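As you look at this complex, bear in mind that one protein chain is not there, while each of the others sits in place.
Which chain is which? They are A, B and C, in the order written, and residues in each are numbered from 1.
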Amino acid sequence: MRILEEGKADYLKVDPDGYRASVRDHKPHQMVSKLMTHKEAVERFVRDGDYLAYDCNYFQRGPSSLIREIIRQRKKNLWLCGKFTYVACALLVEAGCADRIDIGFIGFGPWIARAVREKKCTIYEYSNAVITLRLKAGAMGLPFMPARSFGGTDGFQHSGCKIVEDPFTGKPVLLVPALNPDVSIIHVHQADEFGNARVFGTGIAHAECALASKRVIVSAEEIVATDEFRRDPASTSIAHFTVDAVVHAPFGAYPGTVQGYYASDPMGVIEAMGAMFRGDFTEYLKKHVYSVQSHDEYLQKVVGTEKLAEIRRRETIREGYAS
Amino acid sequence: MRILEEGKADYLKVDPDGYRASVRDHKPHQMVSKLMTHKEAVERFVRDGDYLAYDCNYFQRGPSSLIREIIRQRKKNLWLCGKFTYVACALLVEAGCADRIDIGFIGFGPWIARAVREKKCTIYEYSNAVITLRLKAGAMGLPFMPARSFGGTDGFQHSGCKIVEDPFTGKPVLLVPALNPDVSIIHVHQADEFGNARVFGTGIAHAECALASKRVIVSAEEIVATDEFRRDPASTSIAHFTVDAVVHAPFGAYPGTVQGYYASDPMGVIEAMGAMFRGDFTEYLKKHVYSVQSHDEYLQKVVGTEKLAEIRRRETIREGYAS
Amino acid sequence: MSTPATDFNEREFVICQISRLVDDKYIYWVGGGGEPMNSVLLAKRMSAPNLQYLTEDGCVGPEARVPFDPLMTMIASPANYRALQWGTMNYAADLAQLGYVDYGILATLQVDRYGNINSTVVGKYEGGEGRRFGGPGGADSIAALAWRTILVTDQQKRKFVERVDFISSPGFLDGPGARERHGLPPGTGPWRVYTPWAMFGYGADCQLMLQGIAPFVTLEQLLEEMSFKPAIAPKLEILEVPTEEELMILRTQIDVGGQVTDRGRWIELKDGKYRFATP
Partner (left out) sequence: MSTPATDFNEREFVICQISRLVDDKYIYWVGGGGEPMNSVLLAKRMSAPNLQYLTEDGCVGPEARVPFDPLMTMIASPANYRALQWGTMNYAADLAQLGYVDYGILATLQVDRYGNINSTVVGKYEGGEGRRFGGPGGADSIAALAWRTILVTDQQKRKFVERVDFISSPGFLDGPGARERHGLPPGTGPWRVYTPWAMFGYGADCQLMLQGIAPFVTLEQLLEEMSFKPAIAPKLEILEVPTEEELMILRTQIDVGGQVTDRGRWIELKDGKYRFATP
């Protein structure tokens, strides 16, 4: 099984044995309540220098309120998992929180471009599917996973992937290194106090993020009783023992949508995209992050109850988004 | 990435490119009706010499009526995927249908033992999880998948697995060869005429079997409208394009249970287990297979409406088994 | 109903071209938004009511409720409405890896002679000096795994180049056999490239071949907007303009806010000929 070709970039160290030990020693195997505020969850479980994965993005059932809290707490030197995302990476880089990004797809904008030129930010290249496959390998406790894509691209050269001779077919096959983030933040429809959680509708890699990450913060639109999970166990997307913190975050994905619960706020989306394209989030951060102390205060003072009522009203499709 | 150790047994050839071509050329990508009888489905899609996977088993939401039909049609030289199963392999070997078995767990009994001694049946060794992981690799279009189990066992020596030096960590890691069965038979709670299908409750590898197999027969307790799937797309376990035939098979898992629909028939279970332990299915086959022409006739003449009503009545738990 | 339109713009033109290829016998993986998504949404309302398409969030065969809010082409209830199955990203990639995706439809920034796709950087990659874009996203998987890839891009010299500055998603790389040497499945690759002015296929040498041209441009105009001269099919097809019905559906149901189509130049029928409208 010869190695035929290797990407030349750094990647988060592959260490399934270390990850296992961390699961044994640090994950809350017992059912204990993990309800806490945004502030406490981010203080306790997001650390400077962490590899951070957020599932979905700032506009589509993403943990937007947790992203704002991370910025508010001025976390530093994060390494971001930039899959399927528009503005969140740019926000975190511009706010001084992140300096490395694994890229599947992100909204780049002039600010990150400048940070890269000034060597304040390093980029590693993947695709959305290669990154989620890396998370899948991490979520299965494996060191790597084969894939039939990504070979032959220039991105490959700037990645941690390898092409080897498949010992079963003799043909070249690509291997992606497993990814076990230090911390994942995931926004869900419902959770109980222990961290059992439900996502309704399509998604990116919420289950993989929860299983693959050393620490997991779940923010939830609704906190429900554990009995709700027990009466429909097939709908449990994330099991409690993978989760470290549960944050009640109604409208946590704002300005984005949570399918079946509320629509996106198109003006809020355009405001954020516009700031990214201009390469200047100064005003945006001031208004949407620094002007308030908490997500609750943000909803009250910045977004306003009228807007919240409006986006809830605009979401008219309910089918499929309940248990 | 050196190969450190290799199992010495035959295994179904690993050929992801060939499988892709078969998906392109033979799978019904279009939505077309596939409703047919047990007889037609088995005639058209189970062929002598096939590698056959059945999901679950004769007692637990398994395709028992399809297994009986395969025996009735006296298929030959099947290679069985013997994971998580009690009597089905023994039935198929004793009926003269199968001569090779990949073993995770099967009810062995004296008959298979004799067939092995007489070289009429060849056994290859795996574990339940290794076989379902092989199916998972097959269901992802990959040639292999790493695993952290099975190394160091004597089974490994009689398998198609390999241990290689992991190119990411330098440590030994096991690789399982992907499994793409020629045909899978899967029993589900609900299907539409196109093959979209739902399994409620826990399972073994129904989704993997459907995705990994060249031909797929789904038998379903209920045939429902496609609109049922469209109003709750999260509950779709199997997508139509993976499926070749849909067979309406109420009580298709008898004498086994279908969770939420009917309980097992303990006397039917014990009758089959007893025959297996004795190593003589002659009477069993005569009564339960050869005495009738079809599953409908079997339910009417052999099982009887009273028994069917009884096992339905005995299944008192409904929670979680509906969409 | 199928009256040729007399006024339309470039983007509407290309969306209608692609839309007409779409057939409900096949399974499509459609890139995020823009022309690819609009093409299939239009096809579903025109010729392919049972259309089965897949998006990156693992949504199989939705009956999307249009129009969409900005960017809400995935993980949003109108885009995912009445699907046959809801999955996640790894599921979409698995289906493509298994060979279930007959056609992939993608928009791109820059394409080259071999159909290689650049959505990463225009200019130099090293040091961040070039103009940087968002990366391959889902396009790499589509381009690697769909049996046939349909690309849509602009007809501009800097977007149609001899060699892309960065291969984000694979075309034929550097020619026959190259995809397989890098582990990609055989039998896959670029199939068509559409621009608002033209349609290209590929020769046996894996290089772009001009096969069709819009009635409102000349071959000379077209070649001026390419950095290299492609092979030209012996019989060059004149592409048919949108019909009134296509445009009505596109404008009133799908791209109502003009999010996708507002950027193109306008074409009009004047004196029996299609030409760019004078502003």
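Observations on the model:
Convention: contacts are C-beta pairs under 8 Å (C-beta built on N, C-alpha and C of every residue); 3 or more make two chains touch, one makes a residue touch a chain.
Source: prediction; values computed, not measured.
Here is the thing to keep in mind: the chain we left out touches A, B in the whole complex.
Annotation: of A:K13, A:H29 or A:K76, A:H29 touches the absent chain (contact as defined above). Which of B:A225, B:I270 or B:A309 touches the hidden chain is settled by the complete complex: it is B:I270. One chain of the complex is left out; on chain B, the residues touching it are 5, 56, 59-61, 82-84, 86, 103-108, 112-113, 116-117, 123, 125-130, 132-133, 136, 147-156, 158, 163, 171-174, 201-208, 257, 259-260, 263-264, 266, 269-270, 273, 315, 317, 319-321. The omitted chain makes contact with chain A at the following residues, 16-17, 19-24, 27, 29-31, 139-142, 196, 211, 226, 229-231, 233-234, 236, 239-241.
Everything below uses one rule, namely that only the chains that are shown with their structure count from here on.
The central chain here, found by comparing per-chain C-alpha centres with the mean of all protein C-alpha atoms, is A. The chain with its C-alpha centre at the largest distance from the centre of chain A is B. Rounded to a whole number, the gap between the C-alpha centres of chain A and chain C is 29 angstrom.
In whole angstrom, the spacing between the mean C-alpha positions of chain B and chain C is 41. In this assembly, the C-alpha centroid of chain A lies 37 Å from the C-alpha centroid of chain B. Shared contact sites, meaning residues of chain C that touch two or more other chains, fall at 59, 80, 82-83, 86, 97, 185. Those residues of chain A in touch with two or more other chains are numbered 147-148, 171, 173, 201, 319-320.
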